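Just one protein chain is left out here, and the rest sit where they should.
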């Protein structure tokens, strides 16, 4: 288990991590989200003992990272896949890591086989593609059969098959009781992978809850309604204070501010015919954007429409 | 809880490891540092180049001098020919500076230092394991250079009637000292590299201390040189591979006092480097 207690890191005038406290539990996949510059990488580095905190603590099973015996047997980390010496072969890169922990040599071949790099094991890493480099980083994280995995953007550069493979791998590892702490910007992937979310913004904790709860809490519920009596419905909804918006989906309406049962009952009470009543489950992406809209330091201006509708009303 | 509906893939092939035995020991660190050095071809080429250049330049210089000298064997016997045979060390030390500096700075320039330090958060282990391996490798390469240079040079001087063997007075100590001098150059650069964490800067500073400083003091008036000259790293250190201790200006140290001063500089650099390595953010 990873425990972060009142963690603070300042660089000069900037506070990168601001009194952060959370716990990452075993047996599930915890997603670590936040806008760029929110302090995710800094937090991970503090957990791994690469930087010293200004105050507070980050503990692995109760111990600071530096006090762990054979840390790679406890924590497998992937921070920067590109941090390898180009002149060294993949095999030797993993071998030198293995030797620091007394991990047997055959293990190196095993993890290379697992990530699909045994064919290029003896090739110099200089020629590796982005995806291959990433897989090497994952192999390094798995080298010590660790209880805890800390991964920063693990699927960066992988093809769809690779992305799926990582997802299955992480789920299997979590199923074995390991602690998985993953940061990513791919919302859709995170939505189907993570069980629990920790969101930070401007160095502060913004959310710490299961995925489903996060989505429900931070997005508007919306219901798609198709009815031949649009005007009547609009009027009825307006009386209740709900918002009705048009879509370009063949006359459908989006009603926000209420639930499907409520709309159905209202329609029934007014004798309106409904052809479709579908709750729109918000995506993680929408929930996340909603939350970080207020806190995002590096918010983008909305892109101008280059052509065509943007898909959703 | 995981909600995988497909059968659990791939990971089935990976047998779990036995329980972690103990702390990441110094032995493991040593093995790992050796792997780092032997697994990069350019490092091996650098060391090979040191040998080829060090011995080659010695051979060239001694051949040139011996075939053109007009001095007799008796006059030559009064010169420090033993030191002259190992003349290539002057260039060899440059390659050793590169080797010593890169052993540390390459980890920083590739970003590998973060991986290495996550694996071994006890940084002293890493530093000293690296130091030990660099010392051993530099020692082997250094002694190869000094011994080979000596024997080749002795061969050339024999044609002038001067016999140089390891039992010649002071020769054995000087030849061993030649290798030790080269180790010192690597360690000096290692310390500077750890302190500066920048390849070009470390090499430049190492070169400045071993070469440039000698050139600049040439401009100083003789009386100043009398006091300062013998303290310069090259002047002090090179006494350990000389059989006669006569300086161009002023006095010189004896073999081991000079070497002590020289290693003193290396130790200062190493202490600084250790402090930076241990304290600063990766």
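We just call them A and B in the order they show up, numbering each chain from 1.
Keep in mind that, in the parts below, contacts are C-beta pairs under 8 Å (C-beta built on N, C-alpha and C of every residue); 3 or more make two chains touch, one makes a residue touch a chain.
Methods note: contacts and distances are computed from a predicted model.
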item: Absent chain [UniProt protein name; select from "ABC transporter permease", "Phosphate-specific transport system accessory protein PhoU", "Acetyl esterase/lipase" or "Aspartyl/glutamyl-tRNA(Asn/Gln) amidotransferase subunit B"]; value: "ABC transporter permease"
item: Hidden partner chain, touching residue among B:72, B:159, B:223 or B:251; value: B:223
item: Residue of B:95, B:242 or B:274 touching the missing chain in the full complex; value: B:95
item: Interface with the undisplayed chain - residues on subunit B; value: 57, 60-61, 64-65, 67-69, 87, 90-91, 94-95, 98, 101-102, 109, 199-200, 203-204, 207-208, 211-212, 215-216, 219-224
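As a convention for this text, only the chains that are shown with their structure count from here on.
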item: Separation of mean Cα positions, subunit B and subunit A [Å, integer]; value: 48
item: For the subunit B and subunit A complex, residues of the former touching the latter; value: 1-4, 6, 8-11, 13-17, 20-25, 28-29, 31-33, 35-36, 39-42, 106-107, 110-122, 281-282
item: Subunit A - residues contacting subunit B, complex; value: 27-29, 45, 48-52, 65-66, 68-75, 77, 79-80, 82-89, 92-93, 95-97, 99-104, 107, 110-111, 113-114, 140, 142, 144-145, 165, 168-169, 171-175, 195
